[in-house]
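Please find one structure pasted underneath; my questions will follow.
For this depiction, one protein chain was excluded, whereas all remaining protein chains were kept in their positions.
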Amino acid sequence: MEFIVNIVSLGIPFSVALLIASLGEMFNQRAGVFNLGCEGLMAVGAFLGLLIPYLVGGGAEVPGIYNYIGIAVAMAGGALLGLLFGLVVVSFRAPQGIAGIGMQMFGVGVAGTLFRHFVGGTQSVIGIPKTPIPLLADIPILGELLFQHNPLVYVAFILVPVAWYVLFKTPWGLRVRAVGTNPRAADSIGIQVNRVRFQALMVGGAMAALAGAYLSLCQVKMFSDDIIAGRGFIAVALVYFGHWHPVKIMGGALLFTLAQSLQLAIQGLGIDFPYEFLVMLPYVLVIIVLSVSRNSQKMGPTALGKPFNREMRT
Amino acid sequence: MEPNMKDIHSLRIENITKRFPGVLACDAISLEVKKGEIVALVGENGAGKTTLMNILMGLYHPDEGSIFINDERVHFRNPNDAFACGIGMVHQQYMLVPNMTVIENIALGYKQAWNPLKLNLAMVRERIEEVSKHYNLQVDPDAYIWQLSVGEQQRVELVKTLCLGARFLILDEPTSALTPQETDELILLLRRMSSELSIIFISHKLQEVKDLSSKVAILRHGRIVFQGNTIDHSSHDIAALMTGHEVRLPQNDAPACTMGPMLQLKNLRVKSDRGFLALDDLSLYVCKGEIVGLAGVSGNGQKELAEAINGLRKVESGQIIFDDIDIANFSPRQVIDAGMGYVPEERNVEGIVPSFSIKENLILKDVEEEQFSNRSFMKKRVIENNGEQLRKQFDIRSPNIDVAAGSLSGGNIQKVILAREIARNPKFLVAVYPTRGLDMGAAEFIHKQLLQKRNEGVGILLISEELEEITNLSDQVAVIFKGKIQKVIPASEASRRRLGILMAGVKDDEEI
Partner (left out) sequence: MTKRFRTGYKIGVIILAIITAMTFGALILIAIGADVFKTYIVILTEPLKNKIGVTEVLLRLVPLSIVALGITVAYRSGIINIGAEGQMAIGILTTTALALAFPALPSYILIPAALLAGALGGAVWGFVPGFLKAKLQVSELLSTVMLNYIAAQLYTFFLRGPMLDPAEITMGSGTPQSMRLSRNLDLTRFIKGTRIHTGLFIALALALFIYILLWKTSFGYKMRAAGASARAARYGGINVPKYLIISMVISGAFAGIAGGIEIAGVHRRAIEGVTSGYGFSGIVVALFGGLHPAGIVPAAFFFGLLIYGADMTQRLVGVPANMIQVLQGIIILTIVATKMVLANPYLMQRVEEKLFSASRRGKTEEVA
């Protein structure tokens, strides 16, 4: 029992990066754009998040505020890259798949280059510590499972209802959904389709960067070339799998992290199973899920992937 | 721009000109509409009607000319400006988001309900009720658009424009997807509304123009060639002015079905994309050397029928007997090899590979054949000659046969498709909306080709929305409604009224 509690309470933080990145990508896709460069944006966020505390304290403990400044800088960087991506796929109307790969290479490259120059090596930081919530943390079992995590974990899970509200209950969310489903209709009623898409990309970019910053500041507490390990791509797949709905996406994120936790569990139990096959598990799971998930696009953004051009006949 | 709640006494456009690359869409157009008038804007496809209306709606900017509302010059930077002045448009393809509700769709334009933190749907709901009651237009605010019928969706569009404050309505081909009965209802509604609003509607259906409008303006090649009061002119006059010459489409005068059936459809059940039955126990037959015209409002199974015959859609049950072989659920390749020709509805994306050259497109179905390939290596010279020959024979207008087929005009693309299909010497042709959007000259050419093939013994299934095209060319006319054949009647007995009743689903069609 103790063992299971351990695994789950370890597993929940593992899902944070994936969850935040997916929610951001959800806004992108709801507006009709998919950003395969998510991975690159996360890498940049990971670097920027870590940069500020490192510059201030050089790896030692720093006043908490600097961690949060790091996060803010990371999110700004992500929004900027989202903007750049928007320039290519919205303004220039380039194909989103390949442009996304270009964005990914760019982001990962920039993060790696800047890291080597400004920080270098296997430098680690103290990062953001766990913050137990006062009363709730003392509840037996549940307390350990849910309320003894670092603040970003709480933020991530609060983001789920927030994202739901923004998407379905605010005018901006309405515009985003319209623009991603029938941009012609939105255009004819006076909504600036491209502007809304840019906004969504910036939100998505900021959230991807936030997810990356979480990884470097809270989870592994350092930066390396493969810190993101495909999570950006999994996030894009997750949005699809979660039918562009925040709650289903959260379910998907937890499911995938379960696969990772399983890896720890099996190793912890001392079962002799090749390490590499366990690491493979989440990726295999994505493929399986993509294969069996029925295309229920009816409630989703049907204009996904198609650039908007008022002058076009279709 | 601040919303302007004043009445629109007069809307005047002067010398509006709009150019697109290679095309002069609007050429110094001037027009005036006074309050309470219903103006019909008439013209062939490509005459410039939709472009002009899009300019009025603020979607396009005119290169020259100006718009005056109540004698004040106005300038629309985008649709919002047009709305603010009280102009509203119902497009031919409805501008609705299918997976949102009616109330959400209207809220999309109802900026007063936009509170940054919360969407004030209650306010929108009130407004909808207000408008619905005033004009007697009922809609269900909580229905999802995809649940509504075409006629209901159009009502939503009307309510939407009225909620957004339209005092001047533009309607683009408002009856193109309606049955004749729904059309009559709409005409009554618009007549009622004209007491408060001015209306411009675009149409190429001359009967409607006569029934509804008070004034008519005729557009040809981007210029207004005529304006006047509707009652002073007959449909024939208007048609002649539209096309610029006396219209006489080729007629089918020869006797039919003496050689036995070529294509027999028996009890076909075919599903639509959405999952329900598009063809519901459909039976029909076409003889050798016969043209059967299939009339019906778009959306009653025509698309699914054409696709099922050609192996592009699964047949759930039933038979398609082609020259004594059941080809139901054959692959497209097998159907093609059996001798079937197909001129598809969407010529640009289905009938040709747009980025391939004309000569490459002409061999699309036969590239593997011995005449064009020697053990998989393509015979360059043969393909070249084939292209040149067909170009001459079918009068395909282009600089050469190496240009991308997608860059051709609609009429020429259709000629490429027809050339390819006919050159293959098919036993049967399925032609779906073959002259849609084409000018008279191209349409005439295609009709001649079809009649010639018929006289050579080829069976043809002609699916079309143009009742005149059907009655002119067909030996028999079949009416399709909700996936079944309502009735098959000889062309000589197919009057517009009779077809209209059948198309609306009424079985008992004896003349009263």
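We call the chains A and B, going by the order they appear; numbering starts again at 1 in every chain.
To be clear about the criterion, a residue touches a chain if its C-beta (ideal position, glycine included) is under 8 Å from a C-beta of that chain, and two chains touch if they have at least 3 such contacts.
Everything numeric here is computed off the predicted structure, so don't read it as measured data.
When the full complex is taken into account, the listed residue touching the unshown chain is A:V286, out of A:A74, A:L159 or A:V286. Touching the missing chain, out of B:M259, B:V349 or B:V403, is residue B:V349. Screening A:I20, A:L48, A:V62 or A:V88 against the full complex identifies A:V88 as the residue touching the chain left out.
Interface note for the absent chain: among B:M259, B:M378 or B:V403, the touching residue is B:M378.
Within the complete assembly, residues 36, 40, 84, 87-88, 92-95, 97-110, 112-114, 116-118, 225, 229-230, 233-234, 236-237, 240, 274, 276-277, 279-280, 283-284, 286-287, 290-291, 295, 311 of chain A touch the chain that is not shown. Where chain B meets the omitted chain, the residues involved are 20-21, 310, 312, 331-333, 335-337, 342, 344, 349-356, 360, 364-365, 367-368, 372-373, 376-378.
Operating definition for what follows: only the chains that are shown with their structure count from here on.
Remark: chain A and chain B have CA centroids separated by 45 Å (rounded to whole angstrom).
Against chain B, in their complex, chain A makes its touches with residues 169-175, 177-178, 181-182, 184-192, 298-300, 302, 310-311. Taken together, the chain B residues at the contact with chain A in this complex read 20, 57, 59, 78-80, 83, 89, 91, 93-100, 104-105, 107-109, 113-119, 146, 160, 164.
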